[in-house]
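This report refers to the structure that appears directly beneath it.
Removed: one protein chain of the complex. Kept in place: all other protein chains.
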């Protein structure tokens, strides 16, 4: 594929030593739908969000009736406001704490289950695979509702059971345990998805590789640690990358649990603050600025990370 | 494979074509009857509107049901930015200044005739925002009342509180007689309840001085209310958990909480939240700050407003007037939606003669409600109620959880509200 390109325009050459006309044009045509959709539904809206983040509303008088509000340029003042708001930093810290639980636990479990599914002599494979993946099918709104039922002291079966046993009953929706409660919902919903991604790449390892290791006298655990895990590093990187992004954007779990408890504020996570500013308080401009800050931070973190492991992440097609 | 792919493509194209069809059929031609869309969340509204459509084939109204009041405000403002707002919206009173400020609502003072005389002045003032314009027609009102478990009050030998002082005593008495129970809870997840209680104490949170807004969320009246409840929460004699949760439903249903400060629409809520307690509740006036007074606040209640995006404002206003003043429409609203109409005539009319089924023991429920409603304190809303409400949820949520100083929380709400107004460029009177 890396042969030198010949610029000869031989239309519809049945076979060419260099790249045919179609071959050169084809990738662009194949990419066209994706790129067009990207421009329309990602790039344009992002551009619009950038524009909004530089604007603000100016009110005249009592701000009632037609023409009382005008949109004007605001320079970077929305960014200054967004960064100066202590709630943003506080929210980021909360999300950091939450992410430190979610990402390792979820990916650890996903890897473990994927390896177990791929191991020999395991029974009930399809049942377990379906069962663990099933929560992924439960919409976030519903997931939070049902976990809410399972957490709320007055209706929780766990509380009931603990109470019957005379054990202390922690309030899962308060203080420290809340992080665990929120993380649990994310872990519950996300493990199966990541497990499938990792499992699929485990299945892609040629059987001869296991055979060779087994003939060398390696145990199942040794094969998993020394052969399988190194070979699925690209998938691990991928799942890590997407998990971190999902964590930074955590929104639906705390939002749906919020009505159940006084502990979750409307600015619990940075994205909730964006949502509150834009939707509850009608200030799209500050919301847009905060969102841009978030996106830039995510971009820097994730691409910094991808660069660090880049060569391995893409080794898939550099054969 | 190729055949399959082709079939798939064909199906996709067909589906897309069908969808486009759906999309474009939305716009009706210039001729023919006028089509109006109406965003509302009140239950049964479509049935009430059906009555109008029967009599007015020339102006068809379609109800598009929405999730709830707060969501609807957000969506309407977003839609109005794109010039896509519906002709009519159901809007809560406290949302009107926000909607008017965003230039969403049309001034229909020229179209509503003398509808003003149908409503109490305190209610009408909320739809004019104290100006000469009319931005909406009042639909229902939510005068606040005290709801309690009559059977349990008797069992514990409690009397119905007439003042807030007595209320506090009773809260303590409940704790003494049944330590695992609470008189009620202080919920921070609906600022409307607290706003109503503050109104009863005489608070007027937003007022105007010339071209300036004046914010008084931390005035003496509100502070008195905040500290009263803060004291009860800190003392541990009322619960601090939010309302409208499964746990709250259970607490009401099992009698763990034996009273609820609510509004005239409470029977509907209790029917769903606490089905096992049918017939065990009674309603009384809100406890008073001054013995013998008859003052109450409002919680909830909404209006019908016409938007600036409507191409048929006059027809829309005519519909809004019909919906909220016509006896037949009001009777249907009561029957289908279980609301308490804002129109004076309807409050004492036939539609509200029968007590709600859930309160079958209290045959004069609505007569008493009408008496209580006469003492409704005026409400004063401003252009950023939404900001104050979300600040309330956060600050009071935290204070209630920690059972800490409600006065400080109130200050936070006030400051955030003022800061937001100033940030938007309003001039704020000190």
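Letters A and B mark the chains as written, and numbering starts fresh at 1 in each.
Keep this in mind: a residue touches a chain if its C-beta (ideal position, glycine included) is under 8 Å from a C-beta of that chain, and two chains touch if they have at least 3 such contacts.
Everything that follows uses one rule, which is that contacts and distances are computed from a predicted model.
The subunit not displayed here is recorded in UniProt as "Carbohydrate ABC transporter permease", chosen from "Iron-containing redox enzyme family protein", "Carbohydrate ABC transporter permease", "Asp23/Gls24 family envelope stress response protein" or "Anti-sigma regulatory factor (Ser/Thr protein kinase)".
Every visible chain touched by the undisplayed chain in the complete complex is listed here: A, B. Although one chain is not drawn, the whole complex shows that of A:72, A:89, A:134 or A:167 it is A:134 that touches it. From the options A:72, A:89, A:142 or A:308, the residue with contact to the chain not on display is A:142.
Across B:273, B:342, B:385 or B:410, the single residue that touches the chain missing here is B:273. Listed here are the subunit B residues that touch the chain not shown: 1-2, 5, 8, 11-12, 15-16, 19-20, 22-23, 26, 37, 39, 41-43, 46, 64-69, 71, 75, 78-79, 81-84, 86, 190, 192, 244, 246, 249-250, 253-254, 265, 268-269, 272-273, 275-276, 299-300, 338-339. Interface with the hidden chain, as seen from subunit A, comprises residues 1-2, 14-15, 20, 22-24, 26-28, 30-31, 33-35, 37-38, 40-42, 44-46, 48-49, 52, 109, 112-113, 116-117, 119-143, 145-147, 149-150, 155-157, 160, 188, 191-193, 196, 200, 203-204, 206, 220, 234, 238, 242, 245, 249, 251-252, 271, 274-275, 278, 284, 287-288, 291, 294-295, 298-299, 302-303, 316-317, 319.
As a working rule, only the chains that are shown with their structure count from here on.
As a whole-number value, the distance joining the C-alpha centres of subunit A and subunit B reads 37 Å. Those residues of subunit B lying in contact with subunit A across their complex are 70, 74, 77, 97-98, 100-103, 107, 129, 131, 133, 188-189, 208, 211-213, 240-242, 244-247, 250-251, 256, 308, 383-384, 386-387, 389-390, 393-394, 397-398, 400-401, 420, 423-426.
By the touch criterion given at the top, residues 57-69, 81, 148-149, 152-155, 174, 259-263, 265-267, 276, 279-282 of subunit A touch subunit B in their complex.
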